[in-house]
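Can you keep this structure in mind? I'll have questions shortly.
Every protein chain except one is present and positioned as in the full complex.
Letters A and B mark the chains in the order given here, with residues in each chain numbered from 1 onward.
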Amino acid sequence: MNQAYEVSHLLAGAMLVTSFALLYQERIAAVLNAFAAQSITLALSVAWAAWSDNRPDLFITALIALTLKGIVIPVALHRTVARLGIHREVEKVVGVGVALMVGLALTGLAQALVVKVATGTASHAREELALALAIVLLGFLMMIVRRNAVTQVVGFMSMENGLILAATGARGMPLVVEVSVAFSVLISLFVFAVFVFRIRERFDTVDLEALDRMRGDSR
Amino acid sequence: MSGVALGALAVAAFLAALTRGPALALVYPVSALAAITLGVVDLRVLLTGADVAARLPIGLPGIGLHLRLDSLSAFFGIVINGGVLAASVYGMGFDRAKELTPRVEPLFPLFAAAMNLVVIADDAYAFLFSWELMSLASWALVVARHTDPESRRAAHLYLVMAAIGTAALLFAFGGLAGPAGGYAFDTVRAHPPQPMVAALVLVAALIGCGSKGGLIPLHAWLPLAHPAAPSHVSALMSGVMTKVAIYGFVRIAFDLLGPPVWWWALPPIILGAMTAVLGLLYAVLDRDLKRVLAYSTIENVGVIFVALGLALAFSANGQPEGAAVAMAAALLHVLNHSWFKSLLFLGAGAVLHATGRRDLDGLGGLIHRMPRTAAFFLVGALAISALPPLNGFVSEWLLFQAVIAAPALPQAALHFASPAIGAMLALAAALAAACFVRVYGTAFLGRPRSAEAAGAHEVPLAQQLAMGGLALLCILGGLMGSVLAVALAPVLDQLVGGGLPGTDSGPTLFSLVAFDPARSVYDAPIIALFVAIASLTTLVVVHRLSERRTRRGPAWDCGFPDPSPATQYTASSFAQPLRRVYGAVAFTARETVEMPAPGDTRPARFSVVVVDHLWRAFYAAPGRAVLGLSERLNVLQFLTIRRYLVLMFAALIILLSIAAVMT
Partner (left out) sequence: MTRDLLVQLLAQGAQMSFVLLIAPLAVGVVRRVKARLMRRQGPPLLQAYLDLAKLLRKESVVAESASWLFRSAPYLIFALTWVAAALVPSFASGLMFNWAADVVALVALLGAARALLALAGMDVGTSFGGIGSSREMMIATLAEPAMMLIVLTLAIAAGTTRLAGVADFFIAEPFAVRVSLALSLIALIIVALAENARIPVDNPATHLELTMVHEAMVLEYSGRHLALIEAASHLKLVLYLSLLICLFAPFGMAPATAGLYGWAIGLVAWIAKLLGSAALLGVWEVSIAKMRVFRLPDFVGIAFVFGFLAILLAFLTRGVLA
């Protein structure tokens, strides 16, 4: 029991570290690789939960996470980036240092909040929940502080990863829900990719600030 | 009460010395003697624990002036009188004909006496009276060189900030006295205020005492005013007056307010940590020797407030050992800082006296011209950078131990803040080392950058003696840190109800133990002994084994001999990496180079823009708002008689309505 908890904690912590790595990167290729690493770690974490808690349906979740989010989506996005010739550097709203500091503060906030709110649950479930909440918040932070549409997609999907981590801690998430979630992710990816392609075609850039100006709203 | 009597004598005798001439030269010896006497009295009270109290019939009718010398007052009295003694001995080295003026000398003992009075005041009236006397005396000393517009500006800002501080303290004491109006401290201790009122009193005390000490955002006057005064007065202002401000906060927060609540710890900790880091960032970018020292004072005051906040946090959670460690760190830092900051300011005064220059980029190579001053300044610089085995490290070590114990506090805000605080304190320590390597390296090492620096001479014996005495205290304070910590036991007991483990609990007689010996020990004499043995052994062995000769030759120059000392690193060059890394965040510092087009013969321009956001937000903007408001309200000067009558009538009706509604 103790050892199982240690390993799951290790994997959840590794996912948190990859979320920070997502904030730190300056090139789109590195961002996509970090996202792939996060999804693979998620898959491992879910698989371990499946094995140690004896819930075989989670193996399928792990497999979906691994194939879709760990392999298919990053490769597809790599190809999209290459084909559209999107600018390789990620434009930043705030510097790396400030983003990392805010990330640390969000992690502390997530911890403090979970302890306040989830007083009834067992302590190891509470800790996984805190880490998962932190990952969700960091994904959101990434969507805010990066100006590139591709990184927005990645941030959104890393929020998904956090939600799945939280859900594995909960008692029995049915397979149907998982499959539908996976499909919705896939579809949203296609939508985003098409959207991004169209924007790029039309405006020659996917920089959100520039797009904002072209929208014609006064600033 | 002989000490008090002598102090009063010092004041009286030298208010009479407003005459010019030979009487002025007596000021410093008499001040030194008075300081020694007062210090001895304070020491006796501290070591024996016997309080001394008195009530004088002067002052407010029916209340009088209460005075009390308890162990807290005695400790701060020792700090004050040590500083006054050093400054007086320094002053005895002044050239009687050329350097003594009736603008400065008569005010010096007044300033010293006022500071002593603040710590022995036992009621609100005595406290505020002495506080204002201290502010006004130091203001007069700041404005002594009134022909210099910088001094005038500094004095003006100082007066405004001092007025704000005193107003805040008035409010604080009013809150403590309560509706019954019991201003004597004994009455206040017997009736602690309500929680809401206590919170307001704490904030007001933080504003009042913090502004005098230089806590951000009320700090802007300090780096202007402290350098403008004569150097030994700057030493007193930075080294001692800021400690009187801290005494005020300690007295109010730990003694008069009653049992603390946990969140009281947050404002001093947060403001203190920000002050520590920002103060040094300012210091590292500044190019005036005395202003750098003043900014460094701000940093140390911030560190002391962090320690006080931690003591409040531990106290509120019923952990007296932790509170004792934090409070011991604060009090030892008060003592240590007064010693090394006074030493550094006296050294700066010596440099100013010898070269006539204060800007770092005009100095250099002074270690060859002023060897003893350079040696003493080195001790001060190493001590303030908190490097073992000097005294700065003792208080820093205790503070780090308190921070390391802080994660055990139950409140979420406190234990999440503790790693952030620890990181900021470590950053402050590293920045302090960087700052003082910069100052010492630019001013004393290297080659002289100006003719004045090349022609410097050593200062008179009395001034060397003052600096040497303080340097010796820094070294002894570092080695005997545990003895000092144990001597603080009565003060710690009075303030937080706990104490550090005694000298017999550690492995040797001089080891400093925080919490308990299995947890953390720092034994300065053993380490110093080891370092001494190691260096002597190395010296002997190397001289045996190696070639003993040393040849002098020119410095390495890559084949391009450069006789000009202008090519060596200046103060702003040294600061450039720090400016680039930290200044970009804190001050939006930008470097720009304008290169002329090819063929254009004008020189390239390199400019650095540093924006002081705190000044803009807290001083310039409210200043403009106040001025704008007063412009609008100026119309009140020019109303007709009928309109004035309307105003009076309206005020009367409003007050009558309030009375009708409320009762």
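Here is the rule we go by: a residue touches a chain if its C-beta (ideal position, glycine included) is under 8 Å from a C-beta of that chain, and two chains touch if they have at least 3 such contacts.
The shown structure was predicted, so the numbers you read here are calculated from the model rather than taken from an experiment.
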By the document's definition of touch, the residue of B:165, B:349 or B:365 touching the omitted chain is B:365
Given B:58, B:518, B:597 or B:641, the correct residue touching the omitted chain is B:518
Given that one chain is not shown, which residue among B:318, B:455, B:577 or B:596 touches it? B:577
Decide which residue listed in B:76, B:440, B:587 or B:619 touches the omitted chain of the complex. B:440
Subunit B residues touching the chain left out here are 364-365, 367-368, 378, 382, 385-388, 393, 396-397, 400-401, 403-404, 407-408, 410, 412, 415-416, 418-419, 422-427, 429-431, 433-434, 436-438, 440-442, 445-447, 507, 511, 517-523, 526-527, 530-532, 534-535, 538-539, 542, 545-547, 549-557, 565, 567-569, 573-578, 580-582
Absent-chain interface residues of subunit A come out as 6-7, 9-10, 12-14, 16-17, 20, 24, 96-97, 100, 103-104, 107-108, 111-112, 115, 123, 127, 130-131
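We adopt the following convention: only the chains that are shown with their structure count from here on.
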Whole-Å gap separating subunit A and subunit B, where each centre is the average of the chain's CA atoms: 49
Subunit B-facing residues of subunit A, complex: 95, 97-98, 108, 111-112, 115-116
Subunit A-touching residues of subunit B, taken from the complex the two chains share: 412, 416, 585
